[in-house]
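Every protein chain except one is present and positioned as in the full complex.
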Amino acid sequence: MAYLESFSYQLAQTLIVVVIAPLLLGWVNQCRAWLQNRSGAGVLQPYRVLAKLFQKDVVLAHGASPLFRFSPYLQFGCMVLVASIVPVIETNLLFAPAADVIALVGIFALARIFSALAAMDVGTAFGSLGARREMLVASLSEPALLMVFFTPLLIVQSSSLNTIVDTLAHREFALYPSLAFSAVAFTMVLLAENARIPIDNPATHLELTMIHEALILEYSGRHLALIEWATAVKLTVYCALGIALFAPWGMAQAGQWQLVPVAVMVLALKLALAGAGLALLETLSAKMRIFRAPEFLGMAFLLAVLGMLIYLLLGA
Amino acid sequence: MPAVTASPLEVVLGIVLFWLAIGLAGLLRPQRPEFLGRLLYPLGAAGGIVLAVVGVASIALPWKAMVLPLGLPDLPFHVRLDGLSAFFLLLLGGASAGISCYAAGYFADVKQSGWGLTCLQYHWFLASMTMVLIADDAYLFMVAWESMALASYFLVTTDHKIPEIRSAGFLYLLIAHVGAIGILLCFGVMRGEGGEYTFDFMRRADLPLFWGSVAYLLALFGFGAKAGLLPMHVWLPEAHPAAPSPVSALMSGVMLKTAIYGLLRVTFDLLPFQIWWWGVIALAFGLITALFGVMFAAVQTDMKRLLAYSSIENIGIIVAGVGLAIIFHVYDNPRLAALAFVATLYHCINHACFKSLLFLSTGSVLHATRERNLGRLGGLIRNMPWVAALSLVGTLAIAGVPPLNGFVSEWLLLQAFLFSPGLPNPYLNMLVPVSTAALVLAAALSGYVMVKFYGVIFLGLRREERLIEAHDAGRWERAGLAWLAVGCVALGIFPVAIIHMLDAVTLPFVNYAIGENPGAAGWLLIAPIAAERASYGPLLFLMGVVGAVLLTFLTVRWVYHGRLRRSDPWDCGFPEQNARMQDTAEGFGQPIKQIFEPFFRIRRHLPSPFDAKPSYSAIAEDRLWYWLYVPVARANEKMASVIGMLQRGRIHVYLLYSFATLIVLLMFVR
Amino acid sequence: MNEIALVLVAPLVGGLVLAFSGGWTRAALINVLFSLLTFVFSALLTARVIEEGPITGFDALFFVDPFNVFLVALTAFVAFTTALFSRPYMLNEQQRGKLTARMMRLYHSMYQMFVFTMLLALLTNNMGVLWVAMEAATLTTVLLVSLYRTPASIEAAWKYFILCGVGIAQALFGTILLYFAAEKVLGAGGTALLWTQLNAVKGSLEPTVLSLAFVFLLVGYGTKVGLVPLHNWLPDAHAEGPTPISAVLSGLLLNVALYAVVRCKVLVDGALGTRFAGDLMIGFGLLSVIVAAFFLSRQKDVKRLFAYSSIEHMGLMTFAFGMGGPVATFAALLHMTVHSLTKSAIFFAVGHAAQKSGTQMMDQIRGLVITNPTIGWGLMLGSLAILGMPPFGVFASEFLILSTAMREVPWATPILLLALGVAFAAIFGKVQPMVFGETSLPRLPHPPALMPVFVHLGLVLMLGLFIPPYLAEWYRQAAALIG
Partner (left out) sequence: MPISAQLINLMAALLLLIAFAMLSQRRIRSLIYLFGWQGAVLAANCVIVAWSTGQGHLYYSAALTLVLKVIVLPLILLYLIRRLNVQWDVETLINIPTTMLFGIVLVVFAFNLSLPISQLAGTITRSTLGIAMAIVLLSFLMMLTRRKAVPQVIGFLAMENGLFFAATSTTYGMPMVVELGIALDVLIGVLILGIFFFQVRGAFDSLDLRHMEKLKED
């Protein structure tokens, strides 16, 4: 019975995250439009794009190997998996024990490696260029992300997301300067990982500057759709992670389903704020040269380690 | 059936003899590749499987010792089989089974004379490694250890007509020998006053603190030289590419682990005590080595060199694990000590699997294309689907992504790091975050390296026309690759069983078994500390991924049409796209070279604006070679020339020497 | 006792016979036969010693104890195998017109006389006769070193003669002092120089005289052992003489000289009761090891190279004897055995290699393993053995020596470590390109006799893995004797 219950929660949450992901993307773009005094395409635009892409034929390059066609499904699958691990509404996730934060980073790595390999598969100059840059950014942001996780991990003395969020959400309030450091670092990592300004510009197709777009240059039709969707889910999950780690208040605890509606409300609010904030950040900052990226990420890495050190020094 | 009644130890000795016999049989008909390939090597592989079985069977048994009727008069050969040996025997047997199976195909297809001798050296190599693992006295250990080095040296110099290979072999044997002398001195110290050479005596001997530390440092030096720990790593990227691929696989996958075995044996078993800074030294050297290795791997253009540097990286990670285990053990925190220990061993066997797999696949590529330079490969996934698929498994495993085995050991190690705070020593607590960062960075960069490795070799367009003729690996080679790939997957999916096995190994040394702690949730999840603290369920994970992917796939298929048409890749309006426009290996490594510039010694050759045929080259070299090895060589020459002055050919001077000697000694008597 | 007589008579007669018939083409065969005879007799002697233990003969003028019995057997054996090797080798030399029939006669008879002198030196109980035999050994070999009559060989022989002669003269002075001290205890006359007698009363010999005597003896016999800085004759003589002679010089003569030194050390230790002699030997040993190691890396001539390696190993043995104690002495004795076997085997292989390529310059010898695999592998395995690679016996002794030194004289181990490392780099770095790599060389008129090489290496291999019990027993007793 309990299993069935938690299974339903699991399913519900995963579905919610996957479904609202494009919405968040749309919302971010809309906010950016407003901030740039444009009347945007509306928050539902991403759904339309996805629908259109699913309609279209797939145009496959000559000599694209099965790996190329398999990759989008894997990326999407991985993101779904992530969505079912990160607690956003309540913390009694059935699947969570299967993977803690370290495994979470692992999943991201899996998806990324496949996308990079697929990009190299066709053998265009841009594909390999994108793969190289993507892997470069990732190889620096991934450790930063882990270090970001380590501070709350040390505080809670656990690496399972359920426990972390439970403890952080339902303990008496205390100030953690170390967490502040991690939060900043996390934001920087979020920008890098989701191919946002200042690392990458999701809106550009100027080959010399693009990273993520270069990766998926060869994709079309349903493959492209899946990838875009996966990207959206990734962004959402990241935001959810940030919320879960640094602002988990109002999340429902194991088994309190009467609190779920509240939790949903709170979540929506937080996501909206996060999206707006993201848009603001992107508008204020400018894209940097590709070789400034290591410095940016190195900064994030440093901040995360500092947070950890501070925790160990001050115990707070 | 004596084999049934025989004790595991006797079986192991039997396999050693069996391998030696196979090797000698190779000399019978050295010019018949198929005789070697179809008969001897498969037999050797069978021996490996038996060895692995024995390892599994005896890993939990109490230790057994025997005395052989060989050796020095007062020092017959002692052999002993305990958990640690059994585990490494399992590693050796498992990996060598796959490799021998592959070698069966490899040596049979590559037509060259002298394979008979190679067969002898190959099996002699296997046998000596086995003896290293079961040796129970200093003399037998040293004999086995040096014969191992010797056999591998001869294997490395199989193509001795190529000068580079000769010098590589020379460097290898030299460093191996110097390291061996270090180990010998370490044993000389541990004999203590009693003057006994058996390990039993050393276990019981009580050493003063100072001599204990001397012994440990000598051991770290000696075994580090074999394992490729900085700064004794220089032989590794030279020797591994030089050797035939099965041999590189054996050396990198198994031989390096014997060094780890020796280090563990000396540190945790033979030395009566440990000191916390021993652990710190191991940790520091390990992490530096790991970062160094992965950085250099990223800029390599020779696929086997790349893998060799990645071996250096993995060895670094393993040694760091050893250091962590020592630290926890000293501050008796048995739970974490056990965790670190298990993580170390786990990474050993993982590395054995995926590194052997990758070296073998490079062997197939080399064999099919006669090409080791990444700059001239590419697109092989179309010609060699089997090799491509199997080595993809290895690539993902070594990149440390779930649910494959590379991730499990990294996960365990990170757990150990993660829960290390709370040590009574504040400096160590400061050290932990930094070292964690280093470890994580190394792991992430290895992902970069592996994408480069796989992408440049197998994906994209063929960089050379003749790559079209490349054929896929033969049946035996495939079987060998598949065996190792299965190993990677199994180790990744069923960690719980493996960890239970490893507990039997670590229990005697750290008195704790992380397998049966409260809250370890069944066979599905591994929860080394406690389920609510940290847990990882690779099988669930795999099911999740597969489920999600299938679900997506089916839904997409069900909801929408599957229409698809082929066309040229988009060329951004530039029609003459060709294979040369893809990233070369240099290109792919260039960002790393730029970011970590100070660590390399880069020799650039830039074209001038007026070059008719402009050429660009940037060679990244090892600074340590110029800082450490070249000066030593120079000093040696200088010293030699100074001493050479002694002998100027004048007989009067010689007479003067003896006259002076006489006078001085006479004064000495007064 | 009759065995002793036989062992001594066989080579003596052989020398006389060959002095007249040595020019024939069959002479090489006769040489082999007499060597075989000597070997058989020594085997009989050994067998008898295994049965009855130590024996003396001719009212104690000769004696066989655990210390010299295995050396006698070893000497006879190596002399025999060297004779086997020298047959085709010297015939090749003769065919190439480097040697005339007269030279061959000289060579063969002197070969036998040389063996005789060494056996005499080993078997005699009389320190004076020991000296005479050592001097005679020099005299018999000096003309062999200059056999080729080339300026270089004559120069080498001259240096050999003068340096060893002067050295041995010091040894005579030492012997006189020894006698001077002894006759006070034992009274004048023949018995006062008998080692057994001296050993019995060594406690009551006059310390000051003996310490003085030991200095002269060490300088004297040390010159023949090749201890630095008295070693200068050794590389020249080895490089310029015919290869069989280099083999017996390195493999046997140096051993015998060291044997003499150790015999003296026993007496001196007994008389002084201090570590005086031991420390001197440790000093000389270390100096020889390190200096020889650095010389190694400068060599161009292959025989010179291995001559220096002999100096290094002699230094190692001297060092070990100097340390004393059961383990170290045991190791030193073992090292004596395996070194002479291995080194002579190497010289056999080197001889053929040099003959094939018509030069001793290492940079002109290439790819032996291709043109003549047996020579190539013989040289490779021999060098690895001499470098102390297990499972060869040299490793066993070095293992014992080093690990003992780590406890007895820790300050010396870094020097040894350095020396061994340098020596390894030098020798292996030069041997590898000779054995491996490309080449184009002609075949030889007479097929090389490589049986000796592999027999020697086989024995060395066996000694690394298993030492026959009675041999071990001799080593132990000798170690107890030497202390």
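Note that the chains take the letters A, B and C in the order they are written out, and that residue 1 is the start of every chain.
Following the convention adopted for this analysis, contacts are C-beta pairs under 8 Å (C-beta built on N, C-alpha and C of every residue); 3 or more make two chains touch, one makes a residue touch a chain.
Quantities reported herein were computed from a predicted structural model and do not represent experimental measurements.
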| item | value |
| --- | --- |
| Visible chains that the absent chain touches, using the contact criterion stated earlier | B, C |
| Listed residues C:I162, C:V201, C:I415 or C:M462, member touching the removed chain | C:I162 |
| Contact with the hidden chain (one of C:Y179, C:F214 or C:F348) | C:Y179 |
| Sole contact to the chain not displayed, among C:L193, C:A331 or C:M434 | C:L193 |
| Listed residues C:N126, C:S288, C:S357 or C:T413, member touching the removed chain | C:N126 |
| For chain B, residues in touch with the removed chain | 644-652, 655-656, 659, 662-663, 666, 669-670 |
| Touching residues (missing chain, whole complex) on chain C | 126, 128-129, 131-132, 135-136, 139, 142-143, 146, 149-152, 154-159, 161-162, 165-166, 169-170, 172-173, 175-177, 179-180, 183-184, 188-190, 192-193, 206, 208-209, 212, 236, 239-240, 295, 298 |
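In the analysis below, only the chains that are shown with their structure count from here on.
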| item | value |
| --- | --- |
| Farthest-lying chain, centroid of Cα atoms versus that of chain C | A |
| Averaged-CA centre spacing for the pair chain B and chain A, given as whole angstrom | 36 |
| Chain B and chain C: spacing of chain centres that average the CA atoms, whole Å | 44 |
| Chain A and chain C, separation of their C-alpha mean positions in angstrom | 79 |
| Partner chain A, residues of chain B touching it in the complex | 378-379, 381-382, 392, 396, 399-402, 407, 411, 414-415, 418-419, 421, 429-430, 432-434, 436-437, 440-441, 443-445, 447-448, 450-452, 454-456, 459-461, 521, 525, 531-537, 540-541, 544-549, 551-553, 556, 559-560, 563-572, 577, 579, 581-583, 587-588, 591-592, 594-595 |
| Residues on chain A engaged by chain B in the complex (per definition of touch) | 54-55, 57-63, 65, 67, 73-74, 76-78, 80-81, 84, 95, 97-100, 102-103, 106-107, 109-110, 112-113, 116-117, 120-129, 131-133, 135-136, 138-140, 142-143, 146-147, 150, 153-154, 157-160, 162-163, 207, 217-218, 221-222, 226, 291, 294, 301, 305, 308-309, 312 |
| Chain C partner contacts - residues on chain B that touch it in the complex | 69-73, 138-139, 142-143, 146-147, 150, 157, 160-161, 163, 166, 169-170, 173-174, 177-178, 181-182, 184-185, 187-189, 191, 193, 195, 197, 636-637, 639-641, 643-644, 646-647, 651, 654-655, 657-658, 661-662, 665-666, 668-669 |
